[in-house]
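Every protein chain of the complex appears in place save one, which is left out.
Note that the chains are named A, B, C, D and E in the order they appear, and that numbering of residues resets to 1 at the start of each chain.
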Amino acid sequence: MSGGMIIADVVISGLLLLGGAFALIGSWGLAKLPSLMSRLHGPTKATTLGVGSCLIASMVYFPAYGHAWTAHELLITLFLFITAPISANLIAKAYLHGCRTEPDENAPAAEGMPVAPPHDADWATFGRDEELEEMILGETGDASPERRS
Amino acid sequence: MRRILPHPGLTAMLLLIWLLMLNSFSMGGLVLGGIFAVLVPIYTAAFWPDRPGMRWRLPLLLFLLLVVRDIIVANFHVARLILFRRNRDLRPSWLAIPLDLHSAEAITLLAGTISLTPGTVSADISTDGRHLLVHALDVADPAAEIAHIKARYERRLMEIFR
Amino acid sequence: MSMEFLVATAIGALTAGGIYLCLRARTFPVVLGLAMLSYAINLFLFAMGRLVVGRPAIYEKGATGYTDPLPQALVLTAIVISFGMTALALVLALRTFLETGTDQVDGRPDPDLLDRENRT
Amino acid sequence: MHLILLALLPFLGSAWLALLPRASRGVHAGIAVAHVVAALGLLLFVAPGVLNGIADQVRYAWVPALDLSVTLRLDALGLLFAGLILGIGLLIVVYARFYLPAGEPMGRFLSLLLLFQGAMLGIALSGNILLLLIFWELTSLSSFLLIGFRSDKAEGRQGARMALAVTGGGGLALIGGLLLLGHVAGSYELTDVLAQGDVVRASPLYPAALVLILLGCFTKSAQFPFHFWLPHAMAAPTPVSAYLHSATMVKAGVFLLARLWPVLAGTDLWFYLVATTGLITMVVGAAIALFRHDLKAILAYSTVSQLGLMTMLFGFGTPAAALAGIFHLLNHSLFKAALFMNAGIVDHEAGTRDIRLLGGLAKLMPITAALGMIAAASMAGLPPLGGFLSKEMMLEEAVHTAWLGAPWVVPLVALVGAALSVAYSLRFIVQLYLGPQRDAYPASPHDPPAGLWAPSALLVALTIAVGLFPALLTGWLITPAAADITGGTAPEFHPALWHGITPALMLSVIAVAAGGLMLWRHGPLLRGWELLRLPDAKRLFEAALERLVQWARRMSDAVHNGSLQRQLALMFLLAVVIGVEAIWYGGYAPGTRPLLPAPPVAIVAWTLLLAATAAVALVPRQRFVTLIYISVIGLVVSLAFIYLSAPDLALTQISVETVTILLLLLALNLLPKQPVQLSSNQERARNLLLGLAGGTASGLAAWAVMTRAPNDPISSYHWANSYSGGGGTNVVNVTLVDFRAFDTFGEITVLGIAALTIFALLQPAARGVSGQRLREWIADLPRSPERHPMMFAVAARLLLPLAMMVGLYIFLRGHNSPGGGFIAGLIVSIALLMQYMASGFEWADQRRQIDEHALIGFGVIIAALTGVGSLLFDAPLFTSAFGYFTLPIVGKFELATAMLFDIGVALAVIGAVMLALAELSHIAQRAQKEPAEDDGPMDVDPAKLRGLQR
Amino acid sequence: MSALIAAPVLLPAFAATISLLFRRRRRWIGAGVSIGATALLLGITVLLMIEASEGGVAAYALGAWPAPFGIVLVLDRLAAMMLVLTSALALAVSVHATLTSLDRRGWHFHPLFQFQLLGLNGAFLTGDLFNLFVFFEVLLIASYGLLLHGQGARRLTAGVQYVIVNLVGSTLFLIALGLLYGVTGTLNMADMAVRAASLPAGDHGLFRAGGMLLTAVFALKAALLPLHLWLPRAYAGAAPAVAALFAIMTKVGAYAIIRTGPLIFAGAAGRYMVPAALGTMILGFVGFLAARHLRSTAAFGLIGSTAILLTAVALFEQSAMAGALYYLPHTTIAAALLFLITDLVIRWRGMEGDAIVATPGYPGRQLLAGLFLAGGVALAGLPPLSGFIGKLLILQASLSSSWWRAIWAVILGTSLVAVIALARAGSTLFWKSDVTPPPPARRSAPNLAEAAPAGFLLAMLVLLTAGAGPVTAYMEAASRQIFDVAGYVRAVLPPPAGAGA
């Protein structure tokens, strides 16, 4: 085994372990952290450094072991980097919406609800929708919104 | 020209992606990829009516490198938070970041960057499009964090997007 | 534990769940049950080619072993067909619900519907 | 040849009449008469030969497999019967011409009558017992139509139904009987069957065959206890009653007894079944007849009685009795047809058939009265009429017959029957024609025009003549006919009015005396009879039928109760049972294939799958959450495919999964999210049990196969020929687009049809009840005001071209690496659907620039044309071709027709998926209340909000 | 074998897509293409039948891949007969649907109709079990569309059950196929027949399970007890003209049993099928009597008469099979005829539709009464129509079976029930005149031409009756072919020298 190979092995192994570790930490965060908004931070690790390390390991591994160099890993990274923030954004919106409509189900977290932005605006998820306001605040009983959990 | 190459940057990107997928360089692949890279944006142009007005120059590359670096650093930081910080000691906070960017693409890129760097997640935008709602896992000083984000990312993005 | 055991029990569990759901009295769970059954069937059909790890049916000269490609082709066809069928069943269930106001399929009157009609 | 023509003539006449419904009554009658006369003439033409012992026969093979041939055979017995059918038939046609009121559709009536006549004639002429069956059932059918001719009357419909039920049912028994008979005899040709008497009677199947055949005969001939239908058949117009229900059809049963006499008669079983039935029927029918008041009912029950008499005679099993039977058959036909016509005239002229309202008609309608009284006298068995002779012969035979060793039983019962028939016949004479004239009748009775009475006059004349010169007038026919019945030489036929003082004569005298006595004391007897409260057959029958129908409804509704669960449970249960049965009977040996070790990661995946499965099954009421669990299952299955060397499957599974979830979510939006629990704990326990059984069965089956060595699968050929013969290294893909392209062609067709059906289902959903529901639909979830989140919209725009590029790549490499048209199509579809999700239906739909219907159509057509194209190169359908080409700059590349096929696949997939999902989301749009006009691709577009034109 | 063998599959594909692509143009294009293609199909299938009746079993290897590795189409007398029957029935139904404007009461009638034919014909032609599955799916999914055509609450409710039951059926089909492939390693029917004979003893149970399960799936399509529960509501729920076409669908199940039973599974299912078929017959004719609407009458009649067919099939014996084969087209056409009559009754009678209740007289009643009489006689198997001959053949052939007493009792007994039921229904529908309520405002006289397709079906029955001699001869030869496993294998598989690669 040549020195180059040993270095490659070390690098690959390190990246693999790093990737695995971050995937685990991310999921640990997901399991452990107290509120959804906090938990959202966990998987970002898995997405970015976790998968990223594995991909880099793979990009090193194949040429190092005499196989053709592949670039698909880059593509996967690209897709993940494009989609992960949007996923997080949409999940956060869904969560915010849930907190707004069913506060009892979604116990308020440490950070509480975000304050409205200035200039008579609100966050897009909340908007200023009279119909919705009525539905949430009116609670006349007959609307009986569907329960989600 | 605009009809043939509605998004020249996109075309270039698609061609690159094609070559990456082919995993080998050949004239045949290049020609075919070129054809596809031109045809696909022509079809999808309808779904992307405006050019984002983006400059594919060095600042973009530098920005991306910066983001990658920040991702790595922040990852370790957040990993520490998750592993060693008790939940009740965390200082989660909402940040309303005032926006100077005004194109949807630019703001999305900013929001994406914020989300990708662990510790902060872009959660929403204000109805007037002037504020970005960001959640931070652990911040001591929200105002400083907002200033940091604006200085580090938004300023650079202002250069990239005219 | 062997892979065969895992696959067999997975097939069994999916079948059991699928059957259980299929026997429910409303269309939506029944459609879900069908979807679960089709997972079970796809795995089952696939398993009929026996299990092989890491030897996809990509032809290479001098390859030492390969997995049976035929069941895979069959499963592909089956997946597509069951997708079309599930979609149709689902839309039909929805459409029937819109037309009749009930999604019940056990041949008895729908308590929901009666309730609603009594109220109006 | 003559026989063919003879058999066809009535049918031809019937067809003519049916085709000319608008012709005049005269023309109708003319057509009918012409055909019957022609047939009669033809019959007379062939008669001499037949009587000289040369049975006429033609045979055309019809269904050799069944030994069913069109064999027509005319012997003396057939000649007698055919003569009656045609002769009386002719008279009836004439009578009907005058009888039917102007409003009745004469053409249809006569057409049916001739149809019936053809069927009867067929029975007489059939030389193949299966052919006879056909004609037999045809008589039931045509008589059904004739009885129900006056369909507006309930009695007509009920009588017709009852007649059909009884005689049709008997006919079905007869089918069984005759099939058995032919089976035992080894042939269905009558000649052959008749020759096999000993074989048949010795066969173990003889009792079954006999009973079945007798059921046929007895129902047709209204023998006790099947006698009840006949009187109700009298709802038919009188010509029909006269023809079918006295002279011809009801005699078919007796005729068949005679026809099969040589094969079936001569056993104790025959004697006790047939003779006893006849005996009982004779008495019962006569007794009822005595106490009826409707002329037609009296005649009908007398017919029952007389048919019993004939049956009894054939049941005796002796040649002499058979001779008497056939002689009485002739006599009865003559006087009974005359009596019915007579009753019809009375009904016609006096306006009622109720004997209690009539009487003293002799003075008012002397011709009618004379004819009626003579015919009735013959029925009573009074000398010097035909009826007397045959009754005398009957009594003679009865005297010589012992029943269960008792010599007195048969004579005594026969005497009772005879006395009763004297009584009802005399009643007809006395209470109808004689006695005092009434002050008022429902109408003013007078003799009808000659057309109505002439036919019966002819019959009465014949009755008298037969009485006076029996041997001369009938011997030539009766003797050979009797010989045909007994299958040997005929017994001597010497009928005479005076044989000396024989026991029969004494019995006859007693019968007349007793009959007279009974008529004298009719009033008290009637009161006694009414005290009996005998059940009314029609009411019983109708009630039984009603009960049968109600029972059938209860049973059918209980079985087919519309429960899907029941059906599915049965299916699953059956599948499990089949598995157990198969292993039980087929045997099982454990496999020997070495097992693959399971790494921890596989066990973890397995845990995920099992947990998600349990969750889906156990919390199905939280529908949204259930869908998330389903996604977990899909993910694990995809991983399993990857781990187990099936990348194509994984790709397909992953992409199909997504589209399925989209579909489910779209549908769930409009469905209840958390509905009321319906099934009881018990039902859930049953379902769980069935689920576990099914799961165990499928798991064990999978285990059993996976653990045994493969049995030299054909796929080794695919592996070996994929590259060299199919031009691709991805064997799965080559299998799909080449080895088994025909499957794939069917598969995309399925997908296309699914989409078209979804479209067809959802297009009209905006109308009617469903449209109403959609408009009234209220979102049952609190909804965020933002419809199109900005970041999502921006990302979707960027992903669309990327995904399309990936789709193209996956498509092109599919032949050699995992991928292919189907997956590529799904990727493109998903990318497009993402636009719908992000930017809204309206916005995306305007921009998609594809016609899904056309895509589906072109997809299927391209695939099919690729298959057909190979014919141009003289290769079989669906033969692929591939080649490696080199172009300057581009270099070497491969082209395969299979890829063209794959393009068809991809197009069909995109078309189908887009059509289905777009249509489904379109439906939801109709339930929305917000106007979709200024609906941009994103709700918050900062540039627009800041007034910066983009 | 020429490529013409694939025409019954490809022609409908082209017809379907053309009428799909031209859907926005004039209506007659769709209808014209559909009817024209169906007529052409009838011609082609007759040619194929002539070819089949002259030669032996003919095989056509698609893609030039030899059997058992590729998919083969196999044409024998049985397949040819099914093809002719299908296209003749389809012609009548498509003309009927067009004349009565059924095709305009929803989307895509003609494409779905043609796809249905594609599926049916493919199922009849294929010599490959998985390919059979695919065509089953094609014909099923097209039938879903056709069943739902026109929609309405009743149809939709019926459709849900029909679709789901058949989806579960498809699931079982795949399990059976998987087992069979897993054990025998092949999908080609002929090859499987060969391999089944030399299976190691330890595999017999699994093979039997696959075979029995497959037969059960076919029995589901054929509506055999206890798997018949789906049929009454589905067929009574469909537009009657569609149900008329569906008369052939139960026969697909029967066909598949006939095809695979003797060839591959040695008739193992027979011992269970006979009692099941007898039970079906009883339930079918009980339902026939119980029906409150003519369409239910027809649906139950279809169940009952198909059960007669299945009884004969279940004996798995050559002469009984010949009888079954003769009875098959008869029962198909008779049931279809009854459905078409139902449609005419609904169209002409007015408000009460096909409910078996008295109504005021209406124009066209006599014609309907006549047609109904003929259809009823045919379905009940009364003389003189072909059903009687078929029943005789079946009764006669069953004599050699130990089941004969039960078979006879049930067939003859249910015939009686059928007669009673028909008399009841017919006399109520066509005889009984209820003058209260008063007859509605005079309706325009019905278009008698609408009865032409029903007349065409009736003519086919007459033809089947009159030509019973040659037809039974054909069916006997077909039956011989069905039981000649060696001959089938010889025709499909290349000689051993060329086999294997």
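Just so it is clear, contacts are C-beta pairs under 8 Å (C-beta built on N, C-alpha and C of every residue); 3 or more make two chains touch, one makes a residue touch a chain.
Convention: contacts and distances are computed from a predicted model.
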item	value
Which of "phosphoenolpyruvate--glycerone phosphotransferase", "Na(+)/H(+) antiporter subunit F", "Phosphoribosylformylglycinamidine synthase subunit PurQ" or "Ion-translocating oxidoreductase complex subunit E" matches, in UniProt, the chain that is not displayed	"Na(+)/H(+) antiporter subunit F"
Contacts of the hidden chain among displayed chains	A, C, D
Chain not shown: contacting residue from D:Thr658, D:Asn687, D:Thr735 or D:Thr757	D:Thr658
Sole contact to the chain not displayed, among D:Ala650, D:Leu877, D:Val913 or D:Met938	D:Ala650
Candidate in contact with the missing chain, chosen from D:Ile288, D:Val304 or D:Ala803	D:Ala803
In subunit A, positions touching the absent partner	9-10, 12-14, 16-17, 19-21, 23-24, 26-28, 30-31, 36, 39-40, 42-43, 46-47, 50-51, 54-55, 57-58, 61-62, 65, 67, 70, 72-73, 75-76, 79-80, 83-84, 86-87, 90-95, 97-98, 105-107, 125, 148-149
Where the unshown chain meets subunit C, residue by residue	54, 56, 58
Interface with the undisplayed chain - residues on subunit D	599-601, 604-605, 607-608, 611-612, 615, 624-625, 627-629, 631-632, 635, 638-639, 642-643, 647, 650-651, 654-655, 657-658, 661-662, 665-666, 668-669, 779-781, 783-784, 786-787, 792, 799, 803, 806, 810, 817-819, 823, 827, 830, 833-834, 836-838, 840-841, 917, 921, 924-925, 928
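By our rule, only the chains that are shown with their structure count from here on.
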item	value
Contacts common to subunit B and subunit E (chain labels)	D
Core chain by centroid distance, with centroids computed from Cα atoms only	E
B-D against A-B, pair bridged by the larger set of C-beta contacts	A-B
Rounded Å distance, subunit C centre to subunit D centre (Cα mean)	38
Inter-centroid spacing, subunit C versus subunit A (mean Cα positions, whole Å)	30
Touching two or more other chains - residue numbers and ranges from subunit A	75, 78, 82, 85-86, 89, 93, 124-125, 127-128
Shared interface positions of subunit E, touching two or more other chains	130, 134, 137, 141, 144, 148, 151, 153, 157, 160-161, 164, 168, 175, 178-179, 181-182, 187
Chains touching one another, given as label pairs in label order	A-B, A-D, B-D, C-D, C-E, D-E
Residues of subunit A that touch subunit B when the two form their complex	22, 25-26, 28-29, 32-35, 37-38, 40-42, 44-45, 47-49, 52, 68-72, 74-75, 78, 81-82, 84-86, 88-89, 92-93, 96, 109-112, 114-115, 117-119, 121-125, 127-128
Sites on subunit D touched by subunit A in the complex	622, 624-625, 673-674, 780-786, 789-792, 795, 798-799, 802, 806, 939-940
Subunit A contact footprint on subunit B (complex, rising order)	17, 19-21, 23-24, 71-72, 75, 78-79, 82-83, 87-88, 90, 92-94, 96, 111-116, 118-128, 130-131, 133, 135, 137
